[in-house]
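Take this structure, written in C-alpha cells, and hold onto it; I'll ask about it next.
One protein chain is absent from this view; the other protein chains keep their places.
Naming follows writing order (A and B), and every chain is counted from residue 1.
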Amino acid sequence: MLKFVAMRLLQGAFVLLGIYAVTFLLVAATPGSPFSSERAIAPEILAQIEAFYGYDRPLGERFLTSLGNFVQGDFGPSAVYANRTVTQIIAESFPVSLKLGSISLLLALLLGVPAGILAAVKRNTWLDYVPMSVSMAGICLPTFVMGPLLALVFGLILQWLPVAGWYGPEFMILPATTLGLYYGAYFARLTRGGMLEMLNQDWVRTARAKGVAESTIIWKHCLKGGLIPAITFLGPALAGIISGSFVVETIFQIPGLGQWFVRAALNRDDFLVLGLTVLFAAMIVVMNLLVDIVQVALNPRLKYD
Amino acid sequence: MPLLEVDDLTTYFHTRDGVVRAVDGVSFSLENGETLGIVGESGSGKSVTCYSLMRLIPEPPGRIERGTAMFDGQDLLRMSPRELRRVRGCKISMIFQDPMTSINPYLRISTQLIEALQTHRDIDKKAALHKAIEALEEVGIPGASSRVFSYPHEFSGGMRQRVMIAMALITEPDLLIADEPTTALDVTVQALIMDIIKQRQNDLGTAVILVTHDLGLVAGSCDKVLVMYGGREMESGSVEQIFHNPRHPYTRALQKTIPSLQEKGQELFTIPGLPPDVSKPIHGCAFHPRCPYPKIGQPEGDRPPLEEVEPGHCWSACGYCDSSAPIEAVLAKADVDAAEIVEGDA
Partner (left out) sequence: MTDAPVDAAPAIAEDALVEGSSLWKDAWARLKKNKVAVGSLFGFAFIFLFCFVGPFLSPYDANVQDLFSGAEGPSAEHWFGTDTLGRDLMVRVMEGGRISLLVGLVATVVALAIGVIYGATAGYVGGKVDASMMRFVDLLYALPFTIFVILLMVAFGRSLWLMFVAIGCVEWLSMARIVRSGVLSLKKQEFVEAAVSLGYSRRRIIVRHLIPNVLGPVIVIATLTVPAVMLLEAFLSFLGLGVQPPDASWGVLINEGQTNMEIYPWLLLFPAGFFAATLFCLNFIGDGLRDALDPKSAKD
C-alpha cells in the first residue's frame, strides 16, 4: 500500500508539473501582457515582476525561474493588485473556498447517495421515479441558473436567506445548496446504477437462498460494490465544484478563490492564474489519490494489481 | 411421509413478448435422504422448477400460477416471506451453477460461511467461525483455518464450488438443491465435486435434488429421475427403471447422447432440432416435433396423460407416435433414409 501511495504521489507531481507547463504556455501565448493594458501599472508592481522573473527574458528562462520560485513557495506578485502577492491572496481566500467546497460536497453526498440507494431498492416505484426525475432536473439546471433561481425564491421573495456576502454561516446555505444539488444529482444516479448492478448479481440470489434478510443484503452485501461508481466520481465532482465555484462565488459575491480566478484570467493577472491553476490541480490530484485508496479498500480484487 | 411433495407446480413468466410457460404442471416427491435427478436440456424448465420451490423467481415477470409443494407439513409456495426465510438456508439449501459469480467478491469467505449460521441459529461469532473452518475441512479445502479469511477471487473455480457446498451444508439442512453444480467446472473437477456432495450427503442424511443436463451424471448419483422437456414431465421413475427400460422417446434419445455409451470412432449422436418455444402453447407432447419415431397425425389437446409403465415409473404417453420399436431401429432407419436421399441426388 505504501508503495502504491508513493507511486501515485510521484505521478501527481509529474501531473502538476505538466499542468504548470501548459498553463504557463497558455498564459505566455496570450497576446499582450499586464503591461499592454491601458491601465497604468504602478511602478512597484513592475519592479516586483521584474524581480520575480522579468518579462523581457526568453521564455525558457522565465519558465525555469518561475518554476524554481514556485517550488519554494513563492508564487509571485499579483500583476494587478498592488502590494499583494499571490500567496497572500490565496491564503486569504482559500479557507473560504475550502468551506464552501467541502460543505457542497458533503451536501451532495448526503443528499445523493441515500436517494440513489432508495431508488435502486424501490426500483420502478414512485420512490424511484421521483428522486430520479428530481435529479435529472438537477443535472439540467446548471449552477448559473439554479443559483439565481434559488436566490430569487429564498432570498428576494421569501426573504429567508441572504444572497450576497460571506459574513456568517447562513451565507453559506444558498451557494452550497446550488453546488450541492447539482452534484448530488449525479451521485444519486451513479449510486442507483451501482446498487442496481449489485442487486442483479448472482451472489445476491445465493444470499437470498440462505435466508438472509433483504435489508442485510442491501447493507452488507451490496453497499460496498454499489458505492464504487459514486466514489469514483468524487474526483470529477471536486473538479466540477471548483469550476462551479467560479460561477457561484460570482453570483453570491463570495470572496473565494473562484472569483479571483475568473478576474485574474480576464485581467491578465498571470501569476495569480498560474498559482491558482496549480493549486486547483493539486487539490484534485490529492482527491484522486484518496479516492483510489478508498476504492482499493472497498474492492478486494484491486489489492492485487 | 415424503420429505417434499410437489404437485402440479406451474410457473409462467409474463413478458412483453408473451407468456413463457417455463414450468407447466410438474409433480414429484422426495423421501428423506433420497437423491432426485431432474434432467433436461437448457430451457426445459428444470432450474426454474427449483427456483420456484425456493421462491427465488423474480415476481414481476414471473409468477407461480398454481401447484403445491408440501415440505415438512407446510406449503412452500404459500408461505409468508418471513416463514420462507426461516426455511431457506436452514432446512433447504441451494447451490448454484456458476461458482465464479455466485459468491460475493466483496466479502470474505468467513463472513459468507457464518452468515447462514448467524441468521438461523443463536450462535456467537467465535463458535460460528469454528464451524466454518470445520465445514471447509469437510469439503476438502487444505489449510482451512487460514484460508477461511480469504476472498473468493483467491480460490479456483473448483474450490469455490466446494466453498458453496460448505456454505449450503453448514446448517445441516434436510434438503440440498444443486442446480447444475458441475456444469461450469473442468471435467476433472466434476467428479470430485460430485464425490463431495455424495459424501456429505451420507454424513448428514440430506436429501438432494440434482438438476443437470448430463444423464450420465444422474446414473452415477441419483435414486430417482425426472425427465423434463418444454417445461413438462416426460418420464419419471427410479434410476434402474429409467436406464434399463426407458419408455419415452425423449428419454431414449437422451440416453443415446451419452458419449461414454457410444461407439468409439463414430460421430457423436445429438438430437436434431431445438427446444420448443415455450411462449407459445404446446399441443400434445412437447417432444413431438423432434421425435424420431414415426408420427401418427398431429397432436391436439393440452397434454398427454401420464401412464404407468411399472410401479413407480410413469411416462407422458403421447398418442401421436408409434414408439413400440426400440430407438436403435428408428435411428438406423433414419440413417438409411438419409443415405438414400443422398444416393438419389447423385
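The criterion applied here is as follows: a residue touches a chain if its C-beta (ideal position, glycine included) is under 8 Å from a C-beta of that chain, and two chains touch if they have at least 3 such contacts.
As the structure is a prediction and not an experimental result, all values here were calculated from the model.
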(request) Would you mind spotting which of A:V113, A:A176 or A:I242 touches the chain that isn't drawn? (result) A:I242
(request) Just name the one of B:F13, B:F28, B:F155 or B:Y250 that touches the chain not displayed here. (result) B:F13
(message) Even though one chain is hidden, which residues of subunit A still touch it in the full complex?
(response) 11, 15, 19, 22-23, 26-27, 29-31, 123-124, 136-137, 139-142, 144-145, 147-149, 152, 156, 193, 196-197, 200, 204-205, 208, 214, 235-236, 238-239, 242-243, 246-247, 250-251, 261-262, 265-266, 273, 277, 280-281, 284, 287-288
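The definition used in the following text is that only the chains that are shown with their structure count from here on.
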(message) Looking at the complex, which residues from subunit A come into contact with subunit B?
(response) 201-203, 205-213, 216, 220-221, 224-225, 298-301, 304
(message) Going by the contact rule set out above, which residues of subunit B touch subunit A in the complex?
(response) 54, 56, 84-90, 93-94, 96, 98, 101-107, 115-116, 119-120, 151, 153, 164, 167-168
